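Only one protein chain is missing from this complex, and each of the others stays in its spot.
Order of writing sets the labels: A and B. Residues in every chain begin at 1.
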Amino acid sequence: MKSLTRYKTFNTSKKREYILITDWVREAVRDSGIVEGMALVSAMHITAGIYVNDAESGLISDIDDWLERLAPYSDYRHHRTGETNGDAHLKNLLIGHEVILPVTNGDLDLGPWQQVYYAEFDGRRPKRVIVKVMGE
Amino acid sequence: MKSLTRYKTFNTSKKREYILITDWVREAVRDSGIVEGMALVSAMHITAGIYVNDAESGLISDIDDWLERLAPYSDYRHHRTGETNGDAHLKNLLIGHEVILPVTNGDLDLGPWQQVYYAEFDGRRPKRVIVKVMGE
Partner (left out) sequence: MKSLTRYKTFNTSKKREYILITDWVREAVRDSGIVEGMALVSAMHITAGIYVNDAESGLISDIDDWLERLAPYSDYRHHRTGETNGDAHLKNLLIGHEVILPVTNGDLDLGPWQQVYYAEFDGRRPKRVIVKVMGE
């Protein structure tokens, strides 16, 4: 069994941002030399997520609106701690904090429109993502 | 380490459909000869999902209604591309596009009511699903 682990730090300029990371994940897969396996991509924070969907700017705005509608910025009990990012925690739970992707023939085995995104919900500070590829 | 990868193409007659695929996943696990490991089941499209829940027709209608309530068919920015399936993208994000299942003693290690479903949100065209079993 082989494995490769990499970290990447994001520090977005906006509070919410959606960053395409397919190439970064693909590079890790290729560098690992793993032919058959799986790649785990996971946000290491509780106010950021990872998802797979289309790289289309209109859709990304739709996703942002939709997340705000279902998990709005509002007054939450969590804010008694001094934080005001309750909505970012709920957006993270809605979109999910990790994905696990198949690796076949030494490459990510994604469908034609599947792209991997880092979703920042409480930015303007350093946040880490891990990719771990495992297989043979 | 052993692995087995299989693909299956769905071409549903309805726009939205929920198809039980536990047996197909179980067959891949058994054919892999893997005794201890994990099985990744993933839709290869951005308007279809995979989930684990009950094989009960009333519940499946409830799930369909609930997805339509939280991610309704509506006018989305994404539709400027010519597509009209923005809701299907959001339903996919809500339900998730993959599950990863434990394999123990050469079989899927699911609870008594856990069944694996393919959820189609924009059907009437060929869509692929991958299962990858990995372990020893």
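Keep this in mind: contacts are C-beta pairs under 8 Å (C-beta built on N, C-alpha and C of every residue); 3 or more make two chains touch, one makes a residue touch a chain.
Bear in mind that the values here come from a model prediction, so they are computed numbers and not experimental data.
For the chain left out of this panel, the touching residue among B:10, B:51, B:76 or B:118 is B:51. Across the interface with the omitted chain, chain B contributes residues 1, 36-38, 51-54, 56, 58-59, 61-63, 66, 70, 94-96, 99-102, 104, 109-114, 135-136. Remark: the residues of chain A touching the chain excluded from display are 1, 3, 5, 38, 40, 42-46, 70-71, 76-81, 86, 89-90, 92-94, 96-98, 100, 128, 130, 132, 134.
The criterion applied here is as follows: only the chains that are shown with their structure count from here on.
One simple way to say how far apart two chains are is to compare their mean CA positions; for chain A and chain B this gives 20 Å.
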